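All protein chains but one are shown in place.
Chain IDs A, B and C follow the sequence of writing; residue 1 opens each chain.
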Amino acid sequence: MPKKIRLGILGGGGDSLIGVLHRVASHINDNYQIVGAVFNPVMEENIGFAEEIDVSTDRIYVDFETMIVEEMKLPEDERIQVCSVLTPNFLHFPMAKKLLENGFNVICEKPMTTTYEEAKILQETLEKAGTVFAVTHTYTGYPMVRQMREMIKEGALGNIHKVDARYYQGWLNPVIHEKEKRSSTWRLDPEKSGISCCMGDIGVHAFNMVEFTTGMPVKSILADLNYLYEDNQMDIDGTALLRFGNNAKGIVRSSQVATGEENGLAITIYGDKGGFRWEQENPNHLYVMSDDNPMQVYKPGHAYNSDLSLDGTKLPPGHPEGIFDSMANIYLGVARAIRGEEYNDGEFPTMMDGVRGLNFIEASVQSHKEGNVWIALDS
Amino acid sequence: MPKKIRLGILGGGGDSLIGVLHRVASHINDNYQIVGAVFNPVMEENIGFAEEIDVSTDRIYVDFETMIVEEMKLPEDERIQVCSVLTPNFLHFPMAKKLLENGFNVICEKPMTTTYEEAKILQETLEKAGTVFAVTHTYTGYPMVRQMREMIKEGALGNIHKVDARYYQGWLNPVIHEKEKRSSTWRLDPEKSGISCCMGDIGVHAFNMVEFTTGMPVKSILADLNYLYEDNQMDIDGTALLRFGNNAKGIVRSSQVATGEENGLAITIYGDKGGFRWEQENPNHLYVMSDDNPMQVYKPGHAYNSDLSLDGTKLPPGHPEGIFDSMANIYLGVARAIRGEEYNDGEFPTMMDGVRGLNFIEASVQSHKEGNVWIALDS
Amino acid sequence: MPKKIRLGILGGGGDSLIGVLHRVASHINDNYQIVGAVFNPVMEENIGFAEEIDVSTDRIYVDFETMIVEEMKLPEDERIQVCSVLTPNFLHFPMAKKLLENGFNVICEKPMTTTYEEAKILQETLEKAGTVFAVTHTYTGYPMVRQMREMIKEGALGNIHKVDARYYQGWLNPVIHEKEKRSSTWRLDPEKSGISCCMGDIGVHAFNMVEFTTGMPVKSILADLNYLYEDNQMDIDGTALLRFGNNAKGIVRSSQVATGEENGLAITIYGDKGGFRWEQENPNHLYVMSDDNPMQVYKPGHAYNSDLSLDGTKLPPGHPEGIFDSMANIYLGVARAIRGEEYNDGEFPTMMDGVRGLNFIEASVQSHKEGNVWIALDS
Partner (left out) sequence: MPKKIRLGILGGGGDSLIGVLHRVASHINDNYQIVGAVFNPVMEENIGFAEEIDVSTDRIYVDFETMIVEEMKLPEDERIQVCSVLTPNFLHFPMAKKLLENGFNVICEKPMTTTYEEAKILQETLEKAGTVFAVTHTYTGYPMVRQMREMIKEGALGNIHKVDARYYQGWLNPVIHEKEKRSSTWRLDPEKSGISCCMGDIGVHAFNMVEFTTGMPVKSILADLNYLYEDNQMDIDGTALLRFGNNAKGIVRSSQVATGEENGLAITIYGDKGGFRWEQENPNHLYVMSDDNPMQVYKPGHAYNSDLSLDGTKLPPGHPEGIFDSMANIYLGVARAIRGEEYNDGEFPTMMDGVRGLNFIEASVQSHKEGNVWIALDS
C-alpha cells in the first residue's frame, strides 16, 4: 500500500478556519501527512502552532522562499510532494507560480489569483510543469453535486436550456451601512481584495457550479452590480445574465447583503428531459424533477447513485456529511492524481476552473462598468 | 346586516378553472350571489351551465352587449352591482371599459388588457366612473403576503436594498421542443396572447408581488428573454433586472420551461434590518431573517400577525388555507369597497396594479428587443 | 343536470368556525343550497344570522323538533334532503337519530355521539333508515390522503407491518397549568365533553386516519393517558399501542399540551414493499419511500394520481388546496350518494367510521384506567 503523501502548508495557522478545513480534509481519507509548513509570517507563532498541532518543527520555515530552497535540497522521496496555499489572496499567484516552477503539486485556495492576467500566466506555468494543480472550489466535492454532473453527462436532463445559480450571504449587512465600518473592512478594500468583492468571493462559486455541473461553458455575460454607497468601491451584490453557445440561458445571482442568509449557494438546472434543484445548506438532498413523474429525492450512499458520487460518500445513507467531507473528497482526488492512480475528471477542480473564474469576475465588473453590456468570455 | 352583493359573470362556463375559482371565492365569505351572466358565447351551453350551477336563467344573456342593455333597464337595487370578467384576454379591455362607462363595479382577470396603451385608457375610464375595480393578482390575498406588506410598512426590514422574485413553471417544456406542438399552442400565438407569453402571463405576477409587498415602485428594467426556437415568436423564459429610485436593486425571474416546476412563485426581500422569504407552494410559512437572531417562521392566524393578515385567515393556526381562500380574500375586499365599508388598501389589487403590469410587460419585451438596455417605467 | 341539493343546518351560526367550514364546503362544487336551518337556539339571533348570510327566513325554525315537524309537511321535492349537524357534541346523537328516523340524509360533525353505546344505536337506526350518513373526518378529503388509500389498495406498500399516527396540538398548554383556568375550560369538563378530551377530540382522528388509509381494522389497543394534575378529570395527552389481526403493529400518539404545535396530524405507514409519510400541515406532499429507489414526492393534480385523488383536486398542480377544499370533497361525495350517482367508498366517512371512533375512545380510557392493559376493539 502507498505511504501517505507529504503535504506542505502555506498559511492557515492560528485560528484560521481555512487552515482547519484543509487539515481535517487532508486527514479524512488517511492519505496525507503534513511534513513542512510556513503557517505564519512571525516565526515564533509559526513554530508554536506547529507544536500545538504536533507537526515536527524541523521543517517549519521562516518564509516561503526558504521553504522552496530547503525542500529542494532534500531527496525527492522526502521532499514535500504537494503544497496547500492558504495565504491572503494576493500571495496565491506568486507562491503557486514558484511552486509549479520547482515541480511541486499545488492545492490552491480560491480565488486562484487576483487578476485574469495572472491566471493565464499560471496556466502556462502549469503546462510547462506538468504537475497536479487543484483550486478548492470546495462545493464540487459534495456527493450530490457530483451526482448532478454525472447524471447530466449521461443525458438525464436532455438538452439543458436554463440554469439558475444563487449565492446569497448576509454578513456584509451589519458592516455596509456605516461609513466607518465599511471603510475599515479589508474585503471592501480593492488594494487587498482585488477588483471585486461579491462576484470575486462568492459569485464565482456559483459560476463554477454552473460550468461544473452542466459541462457547458458560458460564452458571454451581462452583469449589474450594486455598490450601495458612493464611497464604497467594491460590489457587495450582483447579478450576471449568462448566455451559452446554444439557445440556453442562465443567471448567476450573488449577494453579501442578503440580510439573514448564511451561506446560500444553490443551483437549479432545467433541460428538455428533466430538472435538478440542489442547495448547499441541505447538501444531501438532490431534487430531480420531470414533466410527468413525481419528484424524486436522491440522497448519498445508495446503489442508484453514480460512481463519482458514491466515491465521495463515506458512511451509510442518513448520516449527514458536511463541508469537511466535501473538502476531503477533493483532497482524495488530488491524492489519486499525485500517485498516478486513475481518477475521474470531476474529482477536483483544476486550474482551468480557476482561470474561468477570474475571467468571469473581470467580465462581470467590465459589463457593469460599461453600462450592462454583454461581455464574451474567452473560450 | 347587508344583503348579498349582486354579481354578474362574463365567461367562466363549462369546465373553466378560472370560473370555479371565482365562484368559490365569491361564496366563501357569504357576500355574493350570482344574478346574471354570459357564461358562454353559445346560448344553449350558456343556459345549460346556468341550470347546472343553479343560477336562475332569467338573466342569462345572449351576449355581453345585451347584458349591459338589459341590466341597465332594471331598477338600481336589482341590477348587477359588480361584474367578473373571465373571458379570453383580448376581451378584457372592451368589456371592462363598457362596464365602467355604465357604472358597474368590475373584478377583472389578469392581464387586465393586452397592451399598456389600453391599460392607460381603462385607467382614465375608471377615474371618470369612480366605481370599484379589482384585478385578480390572486396571490396578494394570501395571509402571509399581506403580513409581509404590513411588516414592511411598519419598518420591520428597515431600508430595503434587494428584492428577488421568481415565477418558474414547467408546463411549456412538453410543448416547446416540437414544432407542430408549439405552433398550435394558443399561448404562443401573438394574435391571441399579445406581445409576451412568459413575462405577460407570470413574470407580471412576480413583478406585482415586488411592488405589492415592498411598496416601492420599480423605476426601470433591463430584460433578457428566451424564445428558444427561431420560429417561436413568444418569450417562454425571461429575466428582468430592476432598479428602484434609491440604491435598491432587484430581479424578476420567470420561466415556463423550468422542467418539472409546478407553480413556483416566490419572493425574497432584504433590508438593513431584516429579510423575508415566502413561497406560494408553501404559502402559510413566512421566513423572517435578521443579522443576529434565529430565523422566525410566521404562520397565519396568530395574535402576532397584522390585522390585514388576520382578516384573511378564516380558521385557527395549522389548518392550511389554499388558493381558493386567497381569491376569496380579494372578493371580500371588493365586497367591502362596494358596500362603502372601510377597507385596507392592500385588500384587493387595483387598476393601478393592472396598469403597472402592462407597463412592465411591454418594457420587458422592449428591453430585450433593443439589446438588453434599461427601460424606464412610467411613474 | 341535477338541481342543487336542499341542505338544512343545525347549529353553526354567528362566529362559529365549523359553521363557516361547512357552508363554504357546501358551496365549493355548486351542489348544495341552504333551504332551512336552526342556526341558533335564540330565535332572534337565528333569524339575524339567516339574514346576514342571505338564507330565506321562511324556513328558519325555532328549534330542531319544529324543523322536523314543519319540513315533514312539505312535499318531498321541497323538503330538506340532507341536514348538517353542527351543534354541541351531546346533541349529535338525539338529532342525528331523529333525522334518520324521519328519512333525512345526515352530515354529522365529529364525535358522532358521546358514547360507544349511542354510536351503536345510531348505527341500527341508519340500517333501518337506509339513507346517506357522513361523519366529517375532514382530513380524509385531502387528495393525498385519498392517494395513500388507493395506492395501498393496489398493493403499493405490500403487506403493511407498521403504522404510526400522530396528532399533536399545543392549545391546552396555556390553560392546563393554572387551576382556575383548567377548571373553567368546557373541554375539560366531563359533563360537557364526555369521557375523554385528547383521545376523544383528536386521537380519534389519528385512529380514523390509520384505518382509512390502510383499510386494516385495529383489533386491540393498550393506552396510557396523561391528566397532568390530580384535579383534572380529562386526558390531555395520550398514547395508544395498536395491534392488527396479523403481525402488524401501530401507534396513535396525541397531545393537546405539545407546546407550540398547531394542528400536527401526521401518519407514516410501512409495508414490505414501501412506506408513506404524510403531514396535514403540508397536505399536498405525499412522500413515498422504498428500499432501493430515491424517495418520491407525490403532489395533487398529476396524471400519475389515482382517480379518487384527482377527483378531489380542483386546480392544476402547484396551487395549494387547503382545509376548505378537503371538507368540500366530502360534501361532494355526499351529494353523489344522495343523488344515487356512483361514488367511491372513500369519498366520505360513513357511520362505521363514527362507530369505530367511539369504540376507540372508550377503549383508550378503559385501557388506561385498568392499568395499561390491552382492550380488544369490536370487530
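As a convention for this text, a residue touches a chain if its C-beta (ideal position, glycine included) is under 8 Å from a C-beta of that chain, and two chains touch if they have at least 3 such contacts.
If you're wondering where the values come from, they're calculated on a predicted model, not measured in any experiment.
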Absent-chain contact - pick from A:E51, A:E65, A:E101 or A:E117: A:E51
Residue among A:G264, A:G333 or A:P349 that touches the chain left out of view: A:G264
Residue, one of A:I28, A:L74 or A:L91, that touches the chain absent here: A:I28
Residues from chain B at the interface with the omitted partner, ascending: 288, 292-299, 302-304
Residues in chain C touching the chain absent from view: 157, 161-162, 164, 168, 170, 173-174, 177, 222, 224, 226, 228-229, 237, 239, 241, 247, 249, 251, 253, 255, 257-261, 268, 270-275, 288-291, 295, 372-374
Footprint left on chain A by the chain that the document does not show: 1, 3-4, 17, 20-21, 23-24, 27-28, 30, 33, 48, 51-54, 169, 261-264, 280-284, 299, 314-325
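Quick note on the criterion: only the chains that are shown with their structure count from here on.
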Cα superposition of chain B on its sequence copy chain C - rotation in ° rounded to nearest 5: 180
Distance between chain centroids, defined by C-alpha means - chain A, chain C (Å): 55
Whole-Å gap separating chain B and chain C, where each centre is the average of the chain's CA atoms: 35
Contacts with two or more other chains, residues of chain B listed in rising order: 261
